[in-house]
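The chains shown are only part of the set, and none of them has been moved.
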Amino acid sequence: MNTELALILEAILLTADKPLSLEQLASFFAEEQAIDKTALKQGLKQLAEQTQTRSFELIETASGYRLQTKQAYSHWVIKHQEEKAPKYSRVFLETLALIAWRQPITRAEIEEIRGVAVNANVLRALLEREWIRVLGHKEVPGRPELLGTTKQFLDYFKLKSLEDLPQLEELKELVM
Amino acid sequence: MHRFPEDLYIPPDALEIILDAFEGPLDLLLYLIKRQNLDIRDIPIAEITRQYMDYVELMKEFRLDLAAEYLVMAALLAEIKSRLLLPRLSQKQEEDDPRAELVRRLQEYEQCKQAAEALDQLPRLEREHWQVQTAMEVPKQDKPLPEVDLKELLVAFQAVLKRAAQFKSHQVQREPLSIRARMTKVLLALQAKSELAFSELFTLEEGRRGVVVSLMAILELLKAHVIEISQADEVYAPLYIRLATAESA
């Protein structure tokens, strides 16, 4: 049954359209075959080992497990796309980076750091992709929206949590 | 005519690229500092100000649409420069380097740039990885269609209007729904019957308000070039309405 479990998990993940959490994976098994988390994790571990010789790998992101092609094959797979991989502009990346590292952050704060007005199209595109969301409002006059990132953002960049974002250099003191 | 800053490559036919190349005044300043391997924390303000102004003048000379932020920064640099020139009156002021705030902002922006680069380096879906999927051959069940509540739809409508208003200077204008609804009705009637007499579009039972709504709907459709109105060459000949054709547009 053990190897079988890994294969069942493979089949489930290969037909999923988004990452699946342990709970979600467990729900695929009928009551009489109920599987606890330890067993599930073992099955996933086995699957991860088995895929070492395949073109895809098992990874865990913020919202769960997913099977994805290994980086070594991106060279071929990318040709599915007519154009080159989407490249994000600097405005897009800088705005997203500020929201990711500095969340919760307001639009005015982003403008203050970047020194230029926030590009409305960039914010809209980020909201549309569901990479950022409004976390709440800052209780100052105007009640500006506080922006933060979503699980989908983490999933896309293969991050388990915000703590996995790369560390940035600390700001240094002024030389006098 | 101004000299081009020497070490900036400017494609001969694309001066706009200078502006596009920088994400704003802080980015331009950072570039000027970095290319000379200067320490952000100890910028020679006079020299950097001169170089910065060279760029700004150049952009102005070519009548590039210079964002106001660039001029604000120019003023700030000039102010710092003049404060540095003032004789220092007391010990206390010495600690108060006029450059401090600018340095803090530059560092913060540099960190933002660094974060953006770090983000771009992360392996991501659709570039390094793709989610893999196999086809599924399972008996096609009657998959239930999602259910939607009218309230949900109204909330979605409100959300989209709210967002639109946020991103636009002008409010998305609120039009009475009755007119839009009537526009659809008119179009549906025209699909069933290619030509309708003007009078057929009015229902007297609806009263005055109904007639006004119909008339407004027809005018809206005319304005949008969706329908056209015609009349035979007699004075009191009835008006006819049909879908607009390409020739009539």
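So that you can tell them apart, the chains are marked A and B in the order they are listed, and the count of residues begins at 1 in each.
Everything below uses one rule, namely that a residue touches a chain if its C-beta (ideal position, glycine included) is under 8 Å from a C-beta of that chain, and two chains touch if they have at least 3 such contacts.
Nothing here was measured: the structure is a model prediction, and the numbers come from that model.
Summed over the entire structure file, the copies of each protein chain kind amount to A x2, B x1.
As a working rule, only the chains that are shown with their structure count from here on.
The mean-CA centres of chain A and chain B are about 26 angstrom from one another, to the nearest whole unit.
Remark: chain B residues 23-27, 39, 41-42, 67, 69, 73, 95, 97, 99-100, 103-105, 107-109, 111-134, 136, 163, 167 touch chain A in the complex. Only residues 11, 14-17, 56, 66-71, 74, 77-78, 80-81, 85-86, 88, 90-91, 93-94, 96-98, 100-101, 113-117, 120, 123-124, 127, 155-159, 165-166, 168-169, 171-176 of chain A touch chain B when the two sit together in their complex.
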